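Supplied in structure tokens, the structure appears directly below.
Showing subunit A:
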Amino acid sequence: MRRALLGGAIAAVVASAAVPLLLIAKQAMTPERESFAWPPAWLPHEPTLENFRHVLAGAELFGGLVRSVGVAAATVISTLALTLPAAWLGARAPAVGRRLDAVLVLTRVLPSIAIAVPLAVLFVRAGLYNDPSALGLWLAHTLLGLPLAFFVLRAAFAAVPVELEQAARLDGASALGAFVRVSMPLARPALATASLLVFLLSWDEFAFALLLQVTNRTLPPLLYYLSAFGFPGLSSALAAIMVLPALVIVILLEPAFRSGLLAGSGR
Partner candidate 1 sequence: MTERRAQAPDAVAGAAPGGLRARLAAAPLVLYLAAFLAYPALVAVRLAFTDATGGAFPSLASFRVLVSDELFWRAVAGNLVVPAATVALEVVAGLALALALAWRFPGRRLVRAAVVVPFALPEIVFLTVARSLLGTRGYANGALAAAGLPAVDFLAPGTALSYATVVAVDAWRTTPVVFLILLGALAAIPEEIGEAARLDGARGFRRLAFVTLPLLGPALAAAVLLRGLDALRIFATPMVLTGAEGVPVLSTYAYHQWSDYGDDGAAAAAAMALALIAVVASIPLLRRREAA
Partner candidate 2 sequence: MARALLENVGKRYGDVVALEGFSLDVADGELVTVLGPSGCGKSTLLRLIAGLEPMTDGAIRLDERRIDGLPPEDRDVAMVFQSYALYPHMTVRGNVEFPLRMRRVARAERRRRAQEVAELLEIGAMLDRRPSALSGGQRQRVALARALVRHPALFLLDEPLSNLDARLRASVRQYIRDVQRRLSVTTLYVTHDQTEAMTLGHRVVVLDRGRMQQVDTPLAVYERPANAFVAGFLGAPPMNLVPGEVAGGVLAVGDQRVDLRRAWRAGASASARLAPACDPSALSGRVLVGVRPEHFAPATAEGSDQDGLSARPDPATCELLGAETLVRAALGVESVLVRLLGGGPDIPLRVSAPASALHLFEADGGRRIGP
């Protein structure tokens, strides 16, 4: 009896993981003209890479790819820059840490739309709305990344014993020097984790991107519109391109996932 349940569970799990991936692969390699056959086939008659070529050649699509990468990378940098010192402080002064915690939790509690609408209005006034370099989106993503990075980095700094920094100070280092030379190197794995998480957050982000970038889009809204307008082959190729870094990052983060790091922050 237990065997049957286990088998059923495993089958369901494997199917739920495999079906999306296989469908994307299949559709991505199906030429657009075949996509509207009825009933839909499970395998393409003439598998092709033309969809990928169209994505890379199309100005809007390729531009979207570049924009996504750019915004994500820039978000990582800005988020870390803002969070590193604050996370260190939060670790060393728990009272301050708790206050920052409470405020940052708000970003996670508030619905995206509640922040996106006023931000959009403000960006319109500031001329950042629908910016070709997605500057506005970058600012929004940085906001979203702050709680995540803070949580991860603060935990990492808390794990570095304060005695090490004090020893460095006694050896003549300044406060900043102790931070840079002692705490940061020890927190490097967490820095990597935080960077990957923030990159992924920005890469996947849909709601703000949809609202703030109406024509100069990043990949998620592009994918949305493409598939809404009925380009299954093209959109699947785009989806495949979107999935790759996401899966790579998740695989890289698996040890962190398992150590329960993210149980609290819950994406």
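Quick note on the criterion: a contact is a pair of C-beta atoms (placed from the backbone, for glycine too) under 8 Å apart; a residue touches a chain by one contact, two chains touch by 3 or more; residues count from 1.
Per the selection procedure, all candidates are chains of the complex that A comes from, given by their letters.
Only a predicted model underlies this, so the values are computations on that prediction, with no experimental measurement involved.
Asker: Spot the contact partner of subunit A in this complex among 1 or 2.
Answerer: 1
Asker: List the residues on subunit A that touch candidate 1 in their complex, please.
Answerer: 2, 5-6, 9-10, 13-14, 16-21, 23-24, 27, 36, 38-40, 42, 81-83, 85-86, 88-90, 92-96, 98-115, 117-122, 139-140, 142-143, 146, 150, 162, 165-166, 169, 175, 178-179, 203-204, 206-207, 210-211, 220-221, 223-224, 227, 232, 235-236, 239, 242-243, 246-247, 250, 254, 257, 260, 262-263, 266-267
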